[in-house]
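The other protein chains are all here in position, but one chain of the complex has been omitted.
Chain naming follows the written order as A, B and C, and within any one chain the residues start at number 1.
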């Protein structure tokens, strides 16, 4: 009753671990068998290894957290050689999250991932464009269009574009990505936000800004998923502050075929497992035969 | 040490009660003497009386709340005759918040308020434009430009434009408002958000969307205030999830000359009072002589 | 109206999921008035409204049902803990205005405010309380006639209290409970032209009339349950379909 077929693949349930919060799944697999998940998105990968940001990387806010990890990752080659084989032993869908600082970097990374054993590529366009002085690729539709177009050209696997909530017009952004061939969209990434250390009279983060995630953002993320689902007809992965099965069902009813769970894993290491069980119970109690019946019912 | 002079007026401290959360100040004045406040913004006023929205108007979220009051207010004439005289007996700055559904409605309202005894007009451009089928005035800079231009023409009093965080580009929006003669900007209003009743399989609110406020939004609001303060050189009122003096000081350091406190009044009826005292203690403990020294130090 | 930290004198489960909370404090309260309570810091964001259930020289008490986050936290309170309390709030009723033979019709936890009405006008009041299964909150309740119904038939009449309530005999009816029950009471009172007061509920934020989120539709427009109510005249309230 939780099965969902998308892009020629079957997700055993709609619950997917979100990028950057689940590493390459080894760690959570020590706490519970992560094969029960519908899917797992890898930590954001870039063509070459990155060390990520210096200084404080995490700060708590009301019902949320700010992070400034800065795409620390071992690089795509290392991932394919050392992490992917383990992930492929898991009985779940593996989604590679791809980041980059320039179109060329994205394209080269995409080529490698497309040849690898990952099931799906999630293109994270909320990365600062190093060539354009750090301007985010995910804000203006016409800039995003270029990235998606070029990456699509080299990717034969299902390509999902992950949208930033800071996009000027999230609906237009989604439509643009689909026009350029995205097989799906996932939203939202973290919100650009900040915190100030009032005693030191300076921003908490070296980069000034950091990304807000967690339950705090849920009502805005849900609205965005709803609006996007009315405008595109590709599958949507709903993300943002999902902490329990009720939140997950809200996103599904708003139009998401799958949901991704991020920060909630930190709040409750069993979050994904509890959400899967919660959805199943909900469907049973409400007499709904299949999750597919409630996707986008609103 | 808390005095701030802006627009030829002296605020005795930077703490202002936010529109829609403090009524016309009579109610909170029964709990404590609201004359201690730096200023008070009225409930959003429109040319004519409005009944506001039907159905549920309030829903709680993690560290926040959604509201869908829909500009219920007695109309500007009634306000000037029946509420303003009382407010003018308070020893604080009175700011009228002006809403509207069309440019004409805004202009006519502004004319009346400009002739009244209010000290400052805060123009709320995050209202749906009834003429353009409900599209929000506050999203696109060029649409906001028209409203601000026309209202400015008829307003001699200080005019502050209140920005929506849903603006496509909040910095460009602020710059546009200042270009059109705004004496200041206040930000942010509530975020467009939603909630779904999963048992009834429908949105919680009749209007589907509602406005998110409260501590949840603080990190995003703070970032916006910081970005805007780097781009304009008019005074800024910082708003969004401020619940204690630490939050207030973060906004002030980010560039706000004044802060507005909304949802926190519901969490703690003494919130504004506690924030004023907290700021004063902070300045003393840190050996800062005047609040003016820390405005925009970041 | 004042905002204070009050000490818990008692917090006892009187029936399944139904608690009685007694707080130390001296208040002048009218029946139908309520307080905003908060025994937590951050979550849930908003405080919760509860009607005055009883009061003594040095205390006020509440009867509440555990429904969600807020009431779950209240249920954990122990003696000597403190609760933040704003009130008394709302219009309440002047007892001097309550004349003649009065019926109090309550359903479920809606009986809580009616207890205090009964206490104030015990000489000339009949009580109609309907419960699902267990009966609670009627300890020390004094009145002329007490009618109890339970849906399960455990105590009293088996069925809804509105099945056995007839407003014909009364000069005034005051009701509080689930919407469906109050609508029913309104309908029957209309037929007999019996004056009726309803105690309305609504999600609240400020609780004092400042934010306009708690409105209820009336013939004279949207009114604030927290300030213009919670006691409304029967004919005033417009029930949506």
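Convention: a residue touches a chain if its C-beta (ideal position, glycine included) is under 8 Å from a C-beta of that chain, and two chains touch if they have at least 3 such contacts.
Keep in mind that what you see is a predicted model, and the values were worked out from it rather than measured.
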Among C:42, C:163 or C:187, the residue in touch with the chain that has been omitted
C:42
Which residue, A:59, A:137, A:209 or A:251, contacts the hidden chain when the whole complex is considered?
A:59
Name, in rising order, the residues on chain C that touch the hidden chain in the full complex.
41-43
Per the touch rule stated above, chain A touches the missing chain via residues 20-23, 26-28, 30-31, 43, 51-52, 54-65, 67, 69, 72, 214-215, 263, 265-267, 269-270
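The definition used in the following text is that only the chains that are shown with their structure count from here on.
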Taking each chain's C-alpha mean as its centre, the one farthest from chain C
A
Which two chains are joined by the greatest number of C-beta pairs in contact?
A-B
Chain centroid nearest the full-protein CA centroid:
B
In whole angstrom, what separates the CA-based centres of chain A and chain B?
34
Residues of chain C that contact two or more other chains, please.
42-43
Counting only residues that touch at least 2 other chains, which ones in chain A make the list?
62-63
